[in-house]
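What follows is a short report on a single structure.
Of the protein chains in this complex, all but one are displayed in their positions.
And now, chain A:
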Amino acid sequence: MSSSENGAAVATEARAGGTTAAPSTPAWRAWLQQGLAFGTLIALLLFFWAASPRFLTWSNISGVLLATAVIGILALGTTFVITTAGIDLSIGTGMTLCSVMTGIFAVDLGLPMPLAVLLGILTGGVIGLLNGLNVAILGLPPFIATLAMMMIAQGLALVISGVSPIYFNDVPSFQSIALGTLIPGLPNAVLIMFLVAALAWFLLSKTIFGRITVAIGSNEEAARLSGIDTRRWKLIIYIVAGLFTGVAGVVMASRLGSAQPQLGVGYELQAIAAVIIGGTSLMGGRGSITGTLIGALIMSVLINGLRILSIQTEWQNVVVGIVIALAVFFDTLRNKRSA
């Protein structure tokens, strides 16, 4: 996980450096960042295709997409929080808690599968609500509030599961949530990721919710003075991010056929890295859902390609770390210019 820690350090630095929120940037800058991310993705695909005939096979591509699903869904949800200049460190272990709760509802309590899944997702909403209360109402810094929640969620996942995995063997249909194929050859988890992405895109760019998310991130004080109840909206934003976490938890548990209470640490940093690579600014005020999706794909294409080429795991971490550092570098560079 050294690459992820790297990412966090870079992220914190960038955060400390940016004392003022960036003003709204011209549209072409946003396009540039997304073009850059998209170009990087295409370049990576071409590079690995040239390097190994094994890379561009449907089985491998669907594998890459499936590997993106969990991190991708987490990243999509947390894009909203980061767009408000917040951060959510609780999504990794929060996701694990949602997996465990889905297991408790479906296996231990024997509830019907759809209801158990719904309650599992709502668990994420509750985690988001608590984060939101701490950040928006009590005014705790998001970094600290969600760090605390990260530890609480990890502890609770272990306590509630009795420190052992919960297996969904008795709920056979559960695994088809992630691994069934409504579209032949494409695991449902990938379909869920794209549906969630479409929903997130709609929320961020077509609704008042999205506009307020951006407004809070651009200048929270100005948003408040213009009559927006920023506290209430921030609460809602954290709840929405939490619900995404819940979806990721269900997908994860479904893919593994079990809720593994010890997993999850480090996933939040990978998700945050995907968001940043995709061009959402850590200083808030600018978020991109397609960017996040591309960012998550860049991460998994990169890792998959390096694995296909049998590059040592240590070097894989180094390369991913460099990519994250470069993405944040471009982010701060752009902010400086536009300031």
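Basically, contacts are C-beta pairs under 8 Å (C-beta built on N, C-alpha and C of every residue); 3 or more make two chains touch, one makes a residue touch a chain; residues count from 1.
By our rule, contacts and distances are computed from a predicted model.
Missing chain, UniProt protein name, picked from "Putative small integral membrane protein", "BMP family ABC transporter substrate-binding protein", "Fe-S cluster assembly protein SufB" or "Adenylate synthase": "BMP family ABC transporter substrate-binding protein". If you put the hidden chain back, the residue from A:77, A:125, A:187 or A:291 that touches it is A:187. Taking the complete complex into account, A:258 is the one of A:78, A:188 or A:258 that touches the chain left out. Touch with the chain omitted from the figure is made, among A:133, A:186 or A:308, by A:308. For the chain missing from the display, the contacting residue among A:50, A:163, A:183 or A:322 is A:163, taking the whole complex into account. With the whole complex as reference, residues 1, 52, 54-55, 57, 59-60, 63, 66-67, 70, 151, 154-155, 158-159, 162-165, 167, 169, 179, 187, 252, 255-258, 260-263, 265, 300, 303-304, 307-310, 312-314 of chain A touch the missing chain.
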